[in-house]
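Removed: one protein chain of the complex. Kept in place: all other protein chains.
Lettered A, B, C and D in written order, each chain numbered from 1.
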Amino acid sequence: MNNYLIVAGIIFCIGALGVLMRKNLIIVFMSLELMFNAANLGFVAVSNRLNLISGDIFVIFVMVVAAAEAAVALGIIVAFYREKGTVDMDKANELKN
Amino acid sequence: MDFKTTITWLIPLFPLAGWLLWGLFGRYLKGFSGYLASAFIGISFILSVILFFIVAYSHGFTDTLYPWVHAGTLKVGVSAVIDRLSVIMLVMVTGVSTLVHIYSIGYMQDDKGFSRYFSFLNLFVFSMIMLVISNNVLLLYVFWEAVGFCSYILIGFWYEKKSASDAGKKAFIVNRVGDFGFATGIFLLFMTTKTLNYEKIFAMVPTMPTLTVTVIALLLFAGAVGKSAQFPLHVWLPDAMEGPTPVSALIHAATMVTAGVYMIARFHVLFSYSPTASEVVLIVGTFTAFFAAFIALTQYDIKRIVAYSTVSQLGYMFMAVGIGSYTAGMFHLISHAIFKGLLFLTAGSVMHGLSGELDLRKMGGLYSKMKTTAITFIVGGLALSGIPPFSGFFSKDAILADVYNKGYYFAWAVGEVAALMTAFYIFRLIFLAFFAESKIDKGLHVHESPKIMTIPMIIMAVLASTIGFLGIPPLNHSVFYKFLHVDFQNAKNFAPIVNSMPWYVLSSISVAAGLIGIYIAYLLYIKKAIDPEKIKNMFKPVYELSYNKVYIDEIYDFLIVKPMLVFFGFLWKVVDIKIIDGAVNGIAGAFGNFSVKARKIQNGMLMSYILTLSIGVAAVLFYYFIR
Amino acid sequence: MEALFYIFAFIAIFSALMVISMKNPLTSALYLVLCFFALAGFYVLLDMQFLAVMQILVYAGAIMVLVVLVIMLLNISRLNAVKTDFHQKIIGIIIAIVLFGEIVIYTVNGMTKKPTGIFTHSVINKIGNTQVIGNFLFTKYTLSFEIASILLFVAIIGAYLFAKKKL
Amino acid sequence: MHNIMPAIYGLNSLEKSMLSIIPEAVVILFAFIVLFLTFFEKIAKSKNSYYLSLIGIAFSILYVVMLSGRNLTGFYGSVVFNGYDVFLFIAILLSGFLTVLVSKDYIENFDLPYPEFYSIILFGISAMMFLVASNNLIMVFISLEFMSICSYILTGYIRGNARSTEAALKYLILGTFASAFLIFGSVFIYAAVGHLNLNSIHTYLENISYGNNGSASILSGMGEYLSIGLLLFMVGLAFKMSLFPFHAWTPDAYDGAPTPITSFMATGIKIAAFAVFLRIYVLIYNINVINFNDILWVLAVLSMTFGNIAAILSANVKRLLAYSSIAQAGYILIGIIGGGFYGYSGTLFYLFTYIFMTAGAFAVVIIFENSDIASLDIKNLSGIAYKYPFISAAMALFMLSLAGIPVTGGFMGKFYVFSAAVKSGYYWLVFIALLNSAFAAYYYIKIIVKMYMPVKEDSNVSCIAGEGKNYGIVNGNISEGIILAVIICLFFTLIMGVYPQIFINFANYSAASLASL
Partner (left out) sequence: MAFFMKYILTILIFFPTVAVLILLPINKKNEGLLRNVATLLSLIEFIASCYLFRYFKPDTYKFQFIEKFNWIQSFGASYFLGIDGISLFLILLTTLLTFVSLLSSYRYIKDHVKEFVILMLLLETFMLGTFAALDVLLFYVFWEFMLIPMYFIIGMWGTGKRIYSAVKFFLYTLAGSLIMLFGIIYIFIIHYQQTGNFTFNLIRLYNTNIPVNLQILLFIALFLGFAIKVPIFPFHTWLPDAHTEAPTAGSVILAGVLLKFGIYGFFRFAIPLLPDAALILAPYIVVIGVIGILYGAFVSIVQKDLKRLVAFSSVSHMGFIMVGLFAFTAISINGAVYQLLNHGVDTGALFLFVGMIYERMHTRQIKDLGGIAKKAPILTVLFLTSVLASVGLPGLNGFIGEFLILIGSFRSYPVLTIIATSGIIFAAVYLLWMFQRVMFQDPHDQIAPYDHHLEFFDDMNLREIITVLPLIILMFLMGFYPAPFLDRIDPSVLHFLTMLNHHKIFYNAIKIKTGLSNA
């Protein structure tokens, strides 16, 4: 049982690592999706272990949110790309201090 | 209020009213303010005389006008003590003041600050009267300072002159140094006795420990040293001559400077219970008597000579009160007030005649041109030199005789030497100014002063010649002694008479000293038997010392004023601005620096934001792990 | 079952690693799809076939298509100019490892909690997991469901607002 | 109204459920109505959407007031409606109301598509209300995300503006990142307690910690799961509350967003986040599973210190206010740490004052932005007080309120939370907070200095000599709406400083129903 959580943890951390070290916004976005999915896996595993369903329901909502967020995020990334001509997050540096 | 208390309070009221009137409406009164002011003081004088007779033929009394300061246990009223001591002072103060006021009308005639002058002069008289009649230490201190203030304002009367305003300021500040001691004395007095009322204090003095009494007495004496220009706080008095001459006559000769002596006489109980303190008074007095006379020997400024003479004579008075001869001190105070007032008035007359010239080296042969002035001056000089039958002879002699008879031989000897020097310097002045060949600028129209000035001078000269007879018969049998001694009965007789040298022996010695002094002056300046220059060169260091006033001013400047200014500058520029304010601004600046650093976290890079967040998460988790 | 778990785990972790290490976002996207499939496999193992299907439909089918579309649209793969500097990598790796370490330390004891629910393997299989989820979703979580629908609606407006060139 | 009331008690559970979400439903309804205005070109161009939004919010407030005093639980415990919600609904709705009021000028100025704008604001408001009302983790998550997505959209709303897009991007990436932690935390909470419903979790934990005296053995094993779960969950919320070090988005997003939205984020989102955190804190964190106050203590200190220090040198008004909001979050957290009825009431009171002073400050910023100011650089405010006397006076008062000077609500709020913390023995925390307020005053004052005390060097504004034609309140093209917003804020800021008792009573009522859970 714990194995699932460990895998979830690993994927979560890989996702975090992706967010931390990649600068390509698309890849960062995908890393975030990885993190969400890790959480999903955890929910399903826990809910299975506890013989409950609510965790699975949570997963569905996470998926919905991920979809919604994907729409908005990609919209913003596209808008950003239009302005800067790149998806490098370091180019987002007008606002500082 | 009965008759005598009414009179008592009317005496200070007139000068007070005068002050306000001339001060506020002087500009409309023009020249009249002088006459009116003199009349006001004259009324005060007449009232004082009435009071004098009331007290002389009945007894003293005290009266409270209104409660003044009531705070906690401190209860002080505006109250007066009228006894023989104070009435004598009152008569003297108001009398001399009246004469000086009248004299001033002439002297200050063309001054544009005429009304202002009389206003402040009246204020001074008021303060002096109050000082004399006050019945508690606080009130005494108040008017002690008030007379100091009047002195300040009148010395600096011609404020446009830097030297004048400097002198005024110096007088005030040096007096404050003395007052510092005086105030501390009052604090200690109040702490020990829980009261500031004379009678209550004096009643407690015998029960107080001697050490306390000594300390209090010495602290009070510090005030007297300042006010009466004793060494080492004498420096202000010669400079005070920057003021109008009548002011010098009234304040810096007759009245204010003698307040120190009066104070000790008033506190005779306290001082007599502390032989140590009295001895200090004696030593300071003696030293000052000699020291000031020594400086006066070589000065050329006539007013300064007279001023140093005042310092010296005050030294004599302190000698007297220092050995417990309060009546002798008071007697010299009165006679000195008259003859020194006279000297100043005549000096003022000389100045007036010479359009403000004060330097002896630019005078000479004035006798023929201003006879009245010259004669009255000589009367004053004789009185000062202690030549019979002028008043100085009786009063100074009474002191010296007491000093000798009470066994203070050294002091006596110094006093005699000082007497010799006194006679010399005053006659040096007289000879150089009135009899030596004229060195006056040809263009200068030398003239005798108007009547309004000479009449007061003549009156004073007459008084100076006659008042001494109050001192007959000599010593403890004199009229004056008998009259005043009543008030000093509570004093402890700490210095009993050990010799009974006959008075005529001592008197002869004094007179001889005076005459020798006069003769030397005669030899030097009239006969020209000895060239003064030669002597000057012979005793070059001594001469220089005397001429430069023993460098006291310079020493003060070098040792106190300059280092203090440097120190204060350091305090301000370094301690205040750099350290204290620097710390304040430094803290502010530090926050600015922090801000620069903190804002670096917010560098606009999304990556670093993510990093911050993740570190935060890791740290939060870590904290609970190590917990 | 154990074997399947390890196979899926390996695929999931491997593809996740590839997602974050590929230079070309398109490759990353494909690896991500692979990862999602592996996760779907886990869900099947955990008796949640419905979720497995959803996973593939929503994630692999919808979201990833969108991502790929955007990648194609922006032609990012060709530009490929986005570089990561060394420091950042190191710090990122350190933090990720620390984070992982912490998660492991917190969870090392294993889950001690005993099952509390009634939806055991057999119960779910008897009712059918879709029905179970449906029952819950439309009773207990109706409100959430409704909000989710509005959320999606708002997201559409948002995407539309961002993406269109000129209003 | 009176006739309806008694009937409610006879309603069945679905109707009760519906009742419990009426305020949210009204807002959502109006959001849709406003949105549908876009279908009709003519209507869409008019001001209808603006007024409709205001009406919608007003209706919602009306419903909240009508429902107040009721204790409702709806949708199988997904949402609750009680005194706590009444207070916070009103707070959120007011913040939304103010946002809408101040938006009109701005939208016209920047030529933004407005029905959508208002609609999304309304959706955001409803999301916040759901967030406050939510009573299980799913609801918390979904409404939090709903709120976030609305705010992402609004932040990036000025299309073609690089700053706006950048702000949205940063906000979105960081927000999603933080959400991931929040969900992952929920996994562990779920694993530890097996419930998603907050009340159930609360009951479960309470049974463990108080029911069995030797709770340690039962807690062990579960304790770590719960700890990590709660910590990660807290990260997600702390992000929304913009506590250091989860604050990073705040200055940039506030800076880049359209100013009304900045105001909305600073007030609405912050309140909602604090409200939900407070609820979860009371229900879960406060049960002594582990001592969370330690970490909150550190976060509070770091937040206020960082916020204040960073704000000192900020040259841009919006940015300055953003940093200030980080610091304010630190202060608000003090109330939660202080805890107890007194502390919770203080927190709520502070939140309430915080709305008005912040919204007011932003309203003034919008006025400045709409008028002749080139940028929001503080330098450009030089001497502006002589051109807009009333507005500047109001701004000065808001600044003073934020700085915590008496006679303003800010002081009372600070006083309230600080005394709560002292009451619980957090002396150092309060001491540090007070020192913070001391040097924080510097940057608030800096704005006043620029407005009122121009120096020649940095004035490109001709106001110094005092053109002095504007004595009145309304000047030129400033709409009444925004002035109304300023007046509302001014009124509340002052009244809460002068006679706060009514609001304290309200907060007490709210806190009482919070603690009674």
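One rule holds in what follows: a residue touches a chain if its C-beta (ideal position, glycine included) is under 8 Å from a C-beta of that chain, and two chains touch if they have at least 3 such contacts.
Here the structure is a predicted model, which means the values were calculated and not measured.
Taking every chain of the complex into account, the omitted one touches B, D.
Of the candidate positions D:F32, D:Y76, D:F110 or D:F415, contact with the hidden chain is made by D:F415.
Contact with the chain not shown here comes from a single listed residue; of B:S58, B:T73 or B:T207, that residue is B:T73. Taking the complete complex into account, B:M191 is the one of B:M191, B:L211 or B:A590 that touches the chain left out. Take chain D: the residues that touch the chain left off the picture are 345, 386, 400, 405-407, 411-412, 415-416, 418-419, 422-423, 427, 430-431, 434-435, 437-439, 441-442, 445-446, 448-449, 452-453, 455, 466, 468, 471, 497, 499-501, 504-505, 508. If you put the missing chain back, the residues of chain B touching it would be 23, 66-74, 116, 138, 141-146, 149, 152-153, 156, 159-160, 162, 165-166, 168-169, 172-173, 176-177, 179-180, 183-184, 186-188, 190-191, 564-565, 567-569, 571-572, 576, 580-581, 584, 588.
Convention: only the chains that are shown with their structure count from here on.
Nearest to the common centre of all protein CA atoms is the CA centroid of chain D.
Chain A and chain C have Cα centroids separated by 7 Å.
In this assembly, the C-alpha centroid of chain B lies 102 Å from the C-alpha centroid of chain C.
Chain centres here are Cα averages; for chain C and chain D they lie 31 Å apart. Of all residues in chain C, those that touch two or more other chains are 88, 91-92, 95, 99, 102-103, 105-107, 110-111, 113, 116-117, 140-141, 144, 148, 151, 154-155, 158, 161-162. Counting only residues that touch two or more partner chains, chain A has 5, 12, 15-16, 19-20, 23, 29, 46, 49-50, 52, 54, 57, 61, 64-65, 68-69, 72, 76-77, 79, 89, 92-97.
If touching chains are joined by edges, the resulting network of the protein chains shown connects every chain directly with every other. Interface of chain B with chain C (complex): residues 607, 611, 614-615, 617-618, 621-622, 625.
Of all residues in chain C, those touching chain B in their complex are 88, 91-92, 95, 98-99, 102-103, 105-106. Contact residues on chain C toward chain A in their complex (touch as defined above): 5, 9, 12-13, 16-17, 19-20, 22, 25, 28-29, 32, 35-36, 39, 42-43, 46-48, 51, 54-55, 58-59, 62-63, 66-67, 70-71, 73-74, 76, 79, 81-84, 88-89, 91-93, 95-97, 99-100, 103-104, 107, 110-111, 113, 115-120, 123, 129, 132-133, 136-137, 140-141, 144, 148, 151-152, 154-156, 158-163, 165.
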